[in-house]
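This is the structure I want to talk about, given as structure tokens.
Below is a slice of the complex: some chains, not all, each in place.
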Amino acid sequence: MCLAIPGKLLEITSKLDETFRMGKVSFGGVKKEVSLALVPEAKVDDYVMVHVGAAISVVDEEEAKKTFEILSLLGELEDLNQLPDTTG
Amino acid sequence: MSRNDLGFDTINLGHGSGGLMTRDLLDHIIFETFNNPYLNQKHDGSIITVDGELAISTDSFVVSPIFFKGGNIGELAVNGTVNDVAMCGADPKFLSLAFVVEEGLPMEDFVKIVDSIKKAADTAGVQIITGDTKVVERGKGDKIFINTTGFGKVHPKANISSNKIKSGDKIIISGPVAQHGMAIMSQRDGLEFESTIESDTTNLNFLVKDLLDVFGAKIHLFRDPTRGGVASVLSELADDTNLGIKLQETEIPLDDQVAAACEILGLDPLFVANEGIFITVVGAEIADEVVKLMKKHEKSPRASCIGEFTSEHPKKVVMHSVIGGKRMVTPLLGEQLPRIC
Amino acid sequence: MKYLSEYRNLEATKKYLDLIAKTATKTWNIMEICGGQTHGLVKNGIINLLPENVRMIHGPGCPVCVTPLNLIDKAIELLENGVIVCSFGDMVRVPGSKKSLLEAKANGGDLRILYSPLEAVNIAKQNPDKEVVFFAVGFETTAPANALSVLHAKKENVSNYSILVSHVLVPPAMEGILDDELCTIDAFLGAGHVCAIMGTEEYYPLVDKYKIPIVITGFEPLDLVQGIYMAIVQLEKGEYKLENQYSRVVKEEGNVAAKKMMESVFEIADREWRGIGTIPESGYRLKKEFLAYDAETKFGISSIATPENSTCIAGQILKGIKKPHQCTQFGKACTPANPLGAPMVSSEGACAAYYHFSNNLITS
């Protein structure tokens, strides 16, 4: 449940200590300051899922392709090869 | 005494007292800025000469913040009413202008707003012909509220009425949705975000006139989807016409950043307020031409036919979604609130 | 937007819908747990694109819907006593026993609608002579951010900040639903963002105990249809496994840092679910060490009790036993403008989602 949206981590904006990091995340150009306290592994250029002002997960690029790979495997994606959007 | 030197840095109650301070403010700021023969009568009202059908519309503007990305409350107050008059199929020419100022408003801000009003009025070709200035105590207002009431002769070829809408009529929107509302939202305490989103506030009267010049009575309706957004306006139209509306989600123009901001806050762009766009309902036979003309016009390069009226599901607005599904579009219920959980 | 737009693709969605239609030979009842998934299904019109025999049942995963009435009354009580109450937007329109937070605000309460609980800590810092309470609703997804706000307040010695906790947990609710003898659910779409925090671990026992497929699923149309397809493949094969459709976001171990933070602040407790009743060990409360941040303790309001509307069948709706349009009040006495029960309030609530988006109504 709960709305979480993927955005690209542009920069680490403050780092009080290892826990309380903040970062600027771009959602298709719209930028918000979010807490990185829950994603210590997140680094600049990662895509993070943001929920109520906190990043809760780093998006795994490899895994992201699987939805489309399954269709390919099933022979359903012949006309969709260029699908995954990389425009950010 | 110059317009920036009334001896006060801020507006106070004396400026609304009706006495000398009021007169100073009017003489040195209002009359000096808008200087025209109607206003210069300095009477309780103004006299204009009219012959025929006159469209009249009023709106109070209470936007906060008063200066926002892409505009301020002053130009909004001009464009909003100019557009409402235009939506009646009329050619707006005159505005009344009434301020309710909260004491403590910096004089500089007041002057800035007055200047914006002047500029917006000139751009739209309207004159400020009569006005009023009240000052309320601190905490009894919100910096400044502006009421404008606009007047204009109905276009000789116009025949605008929801009664004229019939099944098959096309719904055309003049530009991308939700820009104004999201520009305001971007500065709202607790919800703010960084973006290049700007309010699209602008005057649409010349575009409307061009459309009426060319298409006349084949244009059945104009409506600007301001508060309540596109969803509310279309729901009202479905209700009023006793017809259904089919919308094509893929055809609704939407700026990328506006779309993203709506995603973040869990808002539906169809519910978000607009300022600089309108919806027009036209006979199906002219829809393509209308879109073509609009796309060439500077105010509506992203005009798009977003749907049509149908007898299939009376009073219901049905959205055909990006992935080919259908859903009902209902009017905004109460205030547009971000959905987070 | 990357990772959003590609999952809204018409062609790919259609392929999965075709696969579902080809694969599903029997009638299957699939419950999506999460209100966000419900929203995605109705907003995109997916329900009516599914074959007749594949039926989606809306689960209890809308925090707005399951937050008990008495907590809303408590938040209003605080608001009316001069406390600055901060809340997510969707909570403020929910009617309490007498009024909603929005109406209490209209009567003079200082209610702030926020995007993030962290913002509430800032408001507390800026208003040192006022008490500030964050209305901390939500499932496992939201609990870490709310925990974070408490840790933040503690770190910065913000003593006028507290939270009104109404955190609930998904697995106990799923068990409750499955234990009901009227339960007809064949498979679950697991709640993607809950699992982003909690990982997959807690779901294996459920799969095993109830022999039911669970597919952890995302929120976009393509996620949803893929999740449904994966569930149907299992059902048709007679399998019951935990699968993860949403692997780009959900890792097996979940979010270790978030869980640690959450567990340092909260402990498991019994919780009342609106429309369902009290479920043992189904939520969080603040640990003893953090009771200074517990609004109920701080303001002595834990005794406020409020009965639910007796004609509302929200409990059966939330358990998937009935559909909203089977409620006699639906669309009549109960509308989004005047909701009788919680599922009519949020657009993710099952009743409101039906009211707003369903094309069941289009032809009515």
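Note that the chains are named A, B and C in the order they appear, and that numbering of residues resets to 1 at the start of each chain.
The definition used in the following text is that contacts are C-beta pairs under 8 Å (C-beta built on N, C-alpha and C of every residue); 3 or more make two chains touch, one makes a residue touch a chain.
Model, not experiment: these values are computed from the prediction.
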Exercise for the section: Please state how many copies of each chain type the whole complex in this structure file contains, using the displayed labels. Expected result: A x2, B x2, C x2
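Note that in this section only the chains that are shown with their structure count from here on.
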Practice task
Considering only which chains touch which, label the overall pattern as line, ring, star, complete or other.
Solution key: complete
Completion exercise
More Cb-Cb contact pairs, comparing B-C against A-B, go to B-C
Fill in the blank from the handout: Cα centre of chain A to Cα centre of chain C, whole Å, reads 22
Completion exercise
When centres are defined as mean Cα positions, the distance from chain A to chain B in whole Å is 37
Completion exercise
Check: chain C positions touching at least 2 other chains come out as 1, 4, 9, 35, 62-63, 88, 115, 119, 138, 142, 348
Problem - In chain A, residues with contacts to at least two other chains - result: 1-3, 5, 27-28, 52
Practice task
Please name which positions on chain C make contact with chain B in the complex.
Solution key: 1, 4, 8-10, 13-14, 35, 42-49, 62-64, 86, 88-93, 102, 112-115, 119, 123, 137-138, 142, 221, 336-337, 346-348, 355-359, 361-363
Practice task
Sort out for me which residues of chain B touch chain C in the complex.
Solution key: 189-191, 256, 259-260, 263-266, 313, 316, 318-328, 330, 333-335, 337-341
Fill in the blank from the handout: In the complex, chain A touches chain C at residues 1-8, 19-20, 27-28, 35, 37-40, 47, 49, 51-54, 56-57, 59-61, 63-64, 66-68, 70-71, 74, 76-77, 79-80, 83-88
